[in-house]
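Below you'll find the structure I mean.
Yeah, one chain of the complex is gone here, protein chain that is, but the others are all in their spots.
Order of writing sets the chain letters: A, B and C. Residues in each chain are counted from 1.
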């Protein structure tokens, strides 16, 4: 179950992971993209942190919406509208009454799919979100599930986003958005564990 | 027969006509183009005049080449490489030994066709050059031939250049490059008459 | 004039430059643009796109973009806008130029779209 409070903690941990791995994420984005994913995400998560600073008493919907708006307005790259839409869809689902994690994540993934038009196997963040959602629905999300999902993008041929211009030459590289999504779910695991 | 001297006079008269009709040419270019043909040509002919100022003792080939270079480097629009190529081809033909007007103009027209890929009926300057060349070859170029050729572009549908984006909507407008080419040949008539 | 044009690019100079190019052939068409992120880095900004929608004098807009992530921000801005915005997966510079020429000549949307169709490349 997600609450305003554990969601704030979740994003805080996610922000820390992004900050710590900023250079790594941008490095991953260099051979198959424009080398800015780490910087984009760090800019976005800094904005999230600032926007959440005075949201201690806010409800879950407001927290989701605040996160979404910060990501949409500050990230600048494709990952901005994608992560932003994910949190916007969670805001909508929570407004409709749910606090159930699988339901919320399913709404988020549907939003990412609608926004970017990609599907599983296209070597995007969706290749992490899809197996993670399935594991959450089955009640067995582990770090191994996340790591495997991230790793699964390596042999894939990119079909969406900047990496898709490289076609088969994108094989052998991890998708940067998949890696950052991995951090998002590792942070979620840490929150859930508490 | 063209000589260095009458060619200089020819271009001088052409330059005067362009300067006098600069605004009109740009106006013609407004509904079916970007409204700069008069300014483009005036810039080019001013450069031609300056470049020819010290060419009184030059041979015909040098005069043609000087004109070509000035037009190519100063006009800025499509008409620059087109008129420029025309004079460059005349420079080549004269270098090969000819001073014969029909031969020179045939080389020029071939150059324009090669450069722009347009043909007669496409609503371009070629629709003036083609009947004028035929008349020169037949020894009967008159102002009426020139005027008719210019006027013939009005009902045409543009197939090349900016006007071609308008398709059928280009009908009913004179082609600006056809009009400026009309001035070129009127100036030639004046020179030939002397 | 009720049809306007919006140019969206990852680079501020491209968005401004395309606008310069097409204004030359479409003096009476309202053309606005959004280029780069909020701090003018390479990227796109939904806020800038929304502003370009609002600032456009027309109430029905034709929007052109460069790369896929601009499209995502465009779509978000479209969802939040009151205006009717048509989004084209066509060659940015060439299709914006085509649309501008035709709108200036008073061509209606259906005919403009017919001319844009062969420029679809994404």
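Operating definition for what follows: contacts are C-beta pairs under 8 Å (C-beta built on N, C-alpha and C of every residue); 3 or more make two chains touch, one makes a residue touch a chain.
Predicted model, so just to flag it, every value in this text is computed and none were measured.
**Student:** Report, in label order, the displayed chains that the undisplayed chain touches.
**Tutor:** A, B, C
**Student:** Can you work out which residue in B:15, B:38 or B:80 touches the chain that's missing from view?
**Tutor:** Residue touching the chain left out of view: B:80.
**Student:** Touching the hidden chain in the complete assembly: which of B:38, B:161 or B:182 does that?
**Tutor:** Answer from the full complex: B:161 touches the omitted chain.
**Student:** Pick out the residues on chain C that sit against the missing chain.
**Tutor:** On the side of chain C, residues 9-18, 20-21, 24, 35, 42, 66-67, 91-94, 97, 118-119, 121-122 touch the unshown chain.
**Student:** Touching residues of chain A against the unshown chain: what are they?
**Tutor:** 31, 33-36, 162, 165-167, 169
**Student:** Which residues does chain B use to touch the chain missing from this display?
**Tutor:** Residues in contact with the chain left out: 34, 36, 40, 72-78, 80-82, 84-85, 115-116, 160-162.
By our rule, only the chains that are shown with their structure count from here on.
**Student:** On a C-alpha centroid basis, what's the spacing between chain A and chain B, in Å?
**Tutor:** 62
**Student:** Using mean CA coordinates as chain centres, what's the chain B-chain C distance in Å?
**Tutor:** 37
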